[in-house]
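Before any comments, here is the structure.
Note that one protein chain is taken out, while the other chains of the complex remain in position.
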Amino acid sequence: MNPIERLTDLFKEFPGIGPRQARRFVQFLLSQQPGFRGDLSEAIKHLGTETAQCKSCLRWYAKGSEHNGLCSICGSSSRDKSILFLVEKDADIENIEQSGFRGLYFVLGGTIPLASEAPEKHVRLREMLKRVEADAAKLQLTEVIVGLSATTEGDHTRLIIQEKLRPISEGLNPVKGSEPHGASFKISSLGRGLSTGSELEYADPDTIASALSSRQ
Amino acid sequence: MNPIERLTDLFKEFPGIGPRQARRFVQFLLSQQPGFRGDLSEAIKHLGTETAQCKSCLRWYAKGSEHNGLCSICGSSSRDKSILFLVEKDADIENIEQSGFRGLYFVLGGTIPLASEAPEKHVRLREMLKRVEADAAKLQLTEVIVGLSATTEGDHTRLIIQEKLRPISEGLNPVKGSEPHGASFKISSLGRGLSTGSELEYADPDTIASALSSRQ
Amino acid sequence: MNPIERLTDLFKEFPGIGPRQARRFVQFLLSQQPGFRGDLSEAIKHLGTETAQCKSCLRWYAKGSEHNGLCSICGSSSRDKSILFLVEKDADIENIEQSGFRGLYFVLGGTIPLASEAPEKHVRLREMLKRVEADAAKLQLTEVIVGLSATTEGDHTRLIIQEKLRPISEGLNPVKGSEPHGASFKISSLGRGLSTGSELEYADPDTIASALSSRQ
Partner (left out) sequence: MNPIERLTDLFKEFPGIGPRQARRFVQFLLSQQPGFRGDLSEAIKHLGTETAQCKSCLRWYAKGSEHNGLCSICGSSSRDKSILFLVEKDADIENIEQSGFRGLYFVLGGTIPLASEAPEKHVRLREMLKRVEADAAKLQLTEVIVGLSATTEGDHTRLIIQEKLRPISEGLNPVKGSEPHGASFKISSLGRGLSTGSELEYADPDTIASALSSRQ
């Protein structure tokens, strides 16, 4: 295949990029100085070797910014280790950090499609359970927040994860059987209500009911 | 002015209707049978005489559907008279009813623009205070929900109303002075959080913080 | 039915108005002075009696603005009677007038849905043919522009109308048979090309081909 079409095909794999924009990207690169293409090529080539995935939360961080072999959040001594926030993706963490949350995170890596019969293909279920179990065993965990989007797929994923977490939260070991390990924690989910900018007239009854029950 | 332009001008006063749609409305009416125009003309003419404004919540209802001289909600004996929900407009009530709320309402009639120096021009402040005071005097009020939209103007209106309500909520009479009347109630507002369909990645920090604090 | 619901139902008949906006219209009217409702009611009531449909082009005009018993365009002596522009609706005429066209019009009253087996239910076919035939008989017609939108339904309607016009345009009488009446005219349609604001990158091949063939 010719180099223009080959690169167009690679860009078409990018999230949200169709054939037309993939072609525009290639035209853009053709019109740039060779230096820009060189920088981009190097940055992509070294992305894997210059970053590492945090062993604890599984998000990606730049090598050199680690703390005790972990990412800056997991390695920090000032975070509240009793609350674990399960999120869909790395970008959610940046957003949540701005809200003032000071617990720890775990990145699920995706959500589970409604029709899927293999949840573990979309979400790091096994790694998540192992992490939660380890934290529970260390007796430091008091709450796991299943922090998914308020969408149909987010709700579906949340229900599956809550069910998987329940035995551990009650102090049972779901892997090795019903042998109790002595620690229990709460499983919570994000509160529903009016999000900033939403109008009462267009809110659905569920959102209004949530906003009523969480009124203050 | 000619009748087509006169009617176009009247339709242009309708909320959300520009010149083009106003003209389409007139063309639509021209293309209808005289019977349709007659029905519409009569319905508009008699709207005022066949409806009444509920003396208690100030929403409009069809004459003949009143209960004890009030609208069907205010006149019902099965509603919880201890909770009063302040809403912007009649249409909000229909929406809130579907969420299962069973208290009473009061229609403010609008929101207060940020730049306004005369809040009472936009919102039925005086009538609202009188209603709340009367309910408080009857010792039946335990909570007033200031149920406005999560918009900038909604928040602005909510803050003004909460300030006006505070003296009454503490058992003081804001009209006749500081003479206590013996009843106090809570002032609340709707909970914020993720509304149905909203994604964590696009939520603002305030909404996330609210969703965190109302997690369950 | 109660007057609020009755009026809401009537507004729901308006083009482009759903249940929610219909309710907003009623609430808007309830909040207006009785004088506004009275004016609107009267304007709608008298719309039929104060307007007339031009006998020649079938568009609506205000009584009193007629010229020789026709609308201001059909009744004008300065228009070019040799070109007849068939349009979908009255509003199109206002728009076309601004382009400088100085011939005459005929309002078809709609377009023909693709699935329709009764074109005459959607479009004033019989009246149109009668008008064209009369103009052709007076030997004053040289061209009929089938001026419909460049949409699928517009194209479908144009093809049906062009086929109906063809026998008359060749000087044959489609109603009474093949008896020639001695006048022939051209049947034309609006040129395709780039419309203001459209980008070459997003234009479809048909539009580009048209823009090429009508280049100047």
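Order of writing sets the chain letters: A, B and C. Residues in each chain are counted from 1.
Note that a contact is a pair of C-beta atoms (placed from the backbone, for glycine too) under 8 Å apart; a residue touches a chain by one contact, two chains touch by 3 or more.
Please read all numbers here as calculations on a predicted model, not as lab measurements.
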Touched by the hidden chain, which of the shown chains?
A, C
Residue of A:46, A:102 or A:186 in touch with the missing chain, whole complex considered
A:46
Based on the whole complex, identify which of C:33, C:78 or C:98 touches the chain you can't see.
C:98
Please output the residues of subunit C touching the missing chain, sorted low to high.
87-89, 91-92, 95-96, 98-101, 145, 147-151, 154, 188-201, 203-216
What residues on subunit A make contact with the chain left out of this view?
2-7, 10, 13-16, 20-21, 23-31, 34, 36-48, 50-51, 53, 60-65, 89-91, 109
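Note that only the chains that are shown with their structure count from here on.
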Chain touch graph shape: choose line, ring, star, complete or other and state it.
line
Based on the averaged CA atom positions, which chain is farthest from subunit A?
C
Examine where the copies subunit B and subunit C touch and state whether the two sides share over half of their residue numbers (same) or under half (different).
same
Distance-wise, how many Å sit between the C-alpha centres of subunit B and subunit C, to the nearest whole number?
42
Scan subunit B for residues touching two or more other chains and write them down.
89, 91
